[in-house]
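Notes follow the structure.
For this depiction, one protein chain was excluded, whereas all remaining protein chains were kept in their positions.
Naming follows writing order (A, B and C), and every chain is counted from residue 1.
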Amino acid sequence: MTDFVPTPTLPAPDIVRCAYMEIVVTDLARSREFYVGVLGLHVTEEDESTIYLRSLEEFIHHNLVLRQGPVAAVAAFAYRVKSPAEVDAAEAYYKELGCRTERRTEGFTKGIGDSVRVEDPLGFPYEFFYETEHVERLTQRYDLYSAGELVRLDHFNQVTPDVPRGRKYLEDLGFRVSEDIQDSNGVTYAAWLHRKQTVHDTALTGGDGPRMHHVAFATHEKHNIIQICDKMGALRISDRIERGPGRHGVSNAFYLYILDPDGHRIEIYTQDYYTGDPDNPTVTWDVHDNQRRDWWGNPVVPSWYTEASLVLDLDGNPQPVIARTDASEMAVTVGADGFSYTRQPGGEDKGFKVGAQL
Amino acid sequence: MTDFVPTPTLPAPDIVRCAYMEIVVTDLARSREFYVGVLGLHVTEEDESTIYLRSLEEFIHHNLVLRQGPVAAVAAFAYRVKSPAEVDAAEAYYKELGCRTERRTEGFTKGIGDSVRVEDPLGFPYEFFYETEHVERLTQRYDLYSAGELVRLDHFNQVTPDVPRGRKYLEDLGFRVSEDIQDSNGVTYAAWLHRKQTVHDTALTGGDGPRMHHVAFATHEKHNIIQICDKMGALRISDRIERGPGRHGVSNAFYLYILDPDGHRIEIYTQDYYTGDPDNPTVTWDVHDNQRRDWWGNPVVPSWYTEASLVLDLDGNPQPVIARTDASEMAVTVGADGFSYTRQPGGEDKGFKVGAQL
Amino acid sequence: MTDFVPTPTLPAPDIVRCAYMEIVVTDLARSREFYVGVLGLHVTEEDESTIYLRSLEEFIHHNLVLRQGPVAAVAAFAYRVKSPAEVDAAEAYYKELGCRTERRTEGFTKGIGDSVRVEDPLGFPYEFFYETEHVERLTQRYDLYSAGELVRLDHFNQVTPDVPRGRKYLEDLGFRVSEDIQDSNGVTYAAWLHRKQTVHDTALTGGDGPRMHHVAFATHEKHNIIQICDKMGALRISDRIERGPGRHGVSNAFYLYILDPDGHRIEIYTQDYYTGDPDNPTVTWDVHDNQRRDWWGNPVVPSWYTEASLVLDLDGNPQPVIARTDASEMAVTVGADGFSYTRQPGGEDKGFKVGAQL
Partner (left out) sequence: MTDFVPTPTLPAPDIVRCAYMEIVVTDLARSREFYVGVLGLHVTEEDESTIYLRSLEEFIHHNLVLRQGPVAAVAAFAYRVKSPAEVDAAEAYYKELGCRTERRTEGFTKGIGDSVRVEDPLGFPYEFFYETEHVERLTQRYDLYSAGELVRLDHFNQVTPDVPRGRKYLEDLGFRVSEDIQDSNGVTYAAWLHRKQTVHDTALTGGDGPRMHHVAFATHEKHNIIQICDKMGALRISDRIERGPGRHGVSNAFYLYILDPDGHRIEIYTQDYYTGDPDNPTVTWDVHDNQRRDWWGNPVVPSWYTEASLVLDLDGNPQPVIARTDASEMAVTVGADGFSYTRQPGGEDKGFKVGAQL
């Protein structure tokens, strides 16, 4: 069922971590108010069309670029590689895969040097770079530390119709799977993949794609995330809190999903676990386990499964969205499906969430 | 529309605070596992039919009595009064109101002395006592401090069909209203009333009653509440997490609602505010304000509005439940009612919660 | 040994709580930077000579008044009473005690109405008022909530040479002792006294007085206090962190002591316990118990015992300071006194703090 993914013969570029995302927003001032005014990201520099933002503990130029444009979309998922030579490796690697690539020695965004962007086999705009301007790392600037401070870019999350195909592509690229969601029929609904020593640098969510599901920033503690909710309540934009806060089953992180003014989804995330050992155990969750997405069994809202952001090709046009043909996680789990459970079936009765009997 | 409540001529008893609840459970061992094993309440003493529990910082004998019985119900909402003489005052006060009363100088539960129990005008079994055995206050027993430690009994919550009638009764009894929920037609949906210097010792929730909506215990910090959720997930009883965690609009407290094995609802609660000044401002919320029940706009599950525990009369028989005839909060707010809002109507568009568009 | 304190025949005024302190600062702009810029107190109003500040959850006009003046000192310890008539009661009460009083129906500070100030028997400038302007209670203004947010005025602390004398005076005035520190010779070193349902509204610390030891503000959680330390580090004013953070033995609160630009001491404080029952147990600590002042046994720095702020008489002149003649807590506990212990003497060996063997 998985489409053909050519197996590369060239070595994959040595990726360090997810480093920044470039997103197109339709009203830059309104987006600035959200990312700077509400979320407190720090402005490295800005001009009339573009804002470069970073989290507190970042020392590279930016983790997020907001660019004014006509259609809300994602222009790049950018990864840092281990050395300048790895940018060459990335370019060669994708060329061998038959992908369109574009190399810019001066970089695609300010503060970033020699880079290559590609339209990857799943249709996503990936970027690889090493050179970057170092900026002040604000780690101990507690005079700037807000109650809901975002301290690191944690990960990307991508929607793709064929998760096993995407997983093979990312494993070839050097990512390792930390967790996934499957069913007993062998359908894979989602997978989490990492380069740095956390649960993920990116994840694949099964659905119509290529689309961007969310980009995630980390806080130090759980109360920082609660403050973000409280502040959105105070600003009377609680309708932009989409899901959470809660504890993920997958990753064990404490989480929150919110929506920016264009509907781009942001996750706020804290306290997953170390994955740096070569034999780090992979965790597989049953799609019918009510605690996989939320450890407390709180239901996933339908929009979380259906909504996502368009992604752009290298000309800046939205990539067409291909429908998922495998079973959808929402279809098999939301509502009284009769199969989801809180406790393992057999032995004990299945438990259903009392509050969810709509 | 409010039924007649006689205005007492005798002085009301001087109530200090809500002190304990006595509940009937149908399987004492199973309830012990929940209250002691899961929630970590401390056993003051126990025998074959009864368990006396207290929170960490309590110095009176108990805050919760679990008694084995045939029907899950509440046997008493017990308040502590300021002196022994106030028990006499309570007895006289309710006799004048025409209520059935029962006085026991040896107390109705262990560790409590001279007490009076009454069937109050709303049909609830109220108890008033002063005398109690002092026990070790465990405040600094950090060797016993669990990650989700409950430190104080905070309040009761009662379901009654006619909230204004109940409110008049409790105000006559010396309670003061800190917050309430109304609509523009003058319907009152709920009211919060206090004696001690917090938002409430008890609250009235409009609905079929008399029934007990919940009893609430306080933690020190928000992470303690999150741990209770995490632990219930680990024990695979997340289906007993009914609602939350979240931030209340009313009271501003961080909250969680869980269900014991008999379906008695427990709230875990932290960080409301000081109400001890005589002119403490009363806060009135519009029933259509999406943030009144949850400051983040997360929806209230229907069961939270419809389910509650029976209460017993002084013979131990369940009180009959009278239906609410005023508009129900659930009916006017859950689902696409077209009237609820996140931002004040006018000026800005109403906002609806994206995830709630079922 | 205790000086004569006349026993009043008139009823004491019914005090609700400590409400605000007026302090004289020598450089108003520098003090504003500290209280507003560093600590984030909220400005109710200000003019060239005076700034009126309040904590997040306050609804009366202010909790702290900074007034420019030539000598750093405290002009008033102000208590709120239960009704306008209680201001009359206070005036009569102190007149009977032979104290100088001054009544101003327009108030001594903006936003406060009819008040009386007195030079009390211990030499402190006490104020009593009921009338006050209500201002916006910022409880749910999480858009203003800083990472180290101060949410309530918690208590005062006063230095006085004769603690038992001061205690009798305050008990006559209606305060109740929650905790104290004594030795086996009957010397009292300190006492904590409350009106509201916390451990104290004011405390007496034995030493040369009358002087103001500190004024304390509460945070919601412990991490808020840690953030204040972190921010003072970032601003390179860590030398104004005098003691802590730590856990008090007395009161069980998590604490921090910092110094304002004039050396006025501020405590940041969170999570003591409920004291509202009439028979709330009084806790007496042995002065030789190493954990009484800091539950973790961290030493009290000498300046904490010796330094304090002058207080003014009703003409605005500093009150003369009378030396303590009883044993001083510092003398009997700091350094290798040979009597202080971590564990109860007898049975087990005494324990000494390893890091403290200077």
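In this section, contacts are C-beta pairs under 8 Å (C-beta built on N, C-alpha and C of every residue); 3 or more make two chains touch, one makes a residue touch a chain.
Predicted model only: the values in this text are computed from it and were never measured.
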Options B:His223, B:Arg265 or B:Arg324, residue touching the unrepresented chain: B:His223
Residue touching the undisplayed chain, where the options are A:Pro70, A:Gly186, A:Pro281 or A:Pro320: A:Pro281
Contact footprint on chain B, counting only the chain that is left out: 140-147, 149, 221, 223, 227, 230-231, 233-235
Residues from chain A at the interface with the omitted partner, ascending: 16-17, 57, 59-60, 80, 82-83, 134, 137, 139-140, 151-152, 196-197, 220-222, 249, 252, 271, 273-274, 276-281, 295
Residues of chain C in contact with the chain not shown: 221-223, 226, 229-230, 232-233, 236-243, 245, 247, 249, 254, 259, 290-291, 295-298, 301-304, 307, 342-344, 351-358
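Just so it is clear, only the chains that are shown with their structure count from here on.
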Most distant chain from chain C by Cα centroid: A
Chain with minimal offset from the mean of all protein Cα atoms: B
Rounded Å distance, chain A centre to chain B centre (Cα mean): 42
Centre-to-centre distance between chain C and chain A (centres being mean Cα positions), rounded to whole Å: 50
Interchain centroid distance [CA atoms averaged], chain B/chain C, Å: 34
Sites on chain A at which at least two other chains make contact: 221, 223, 230, 233
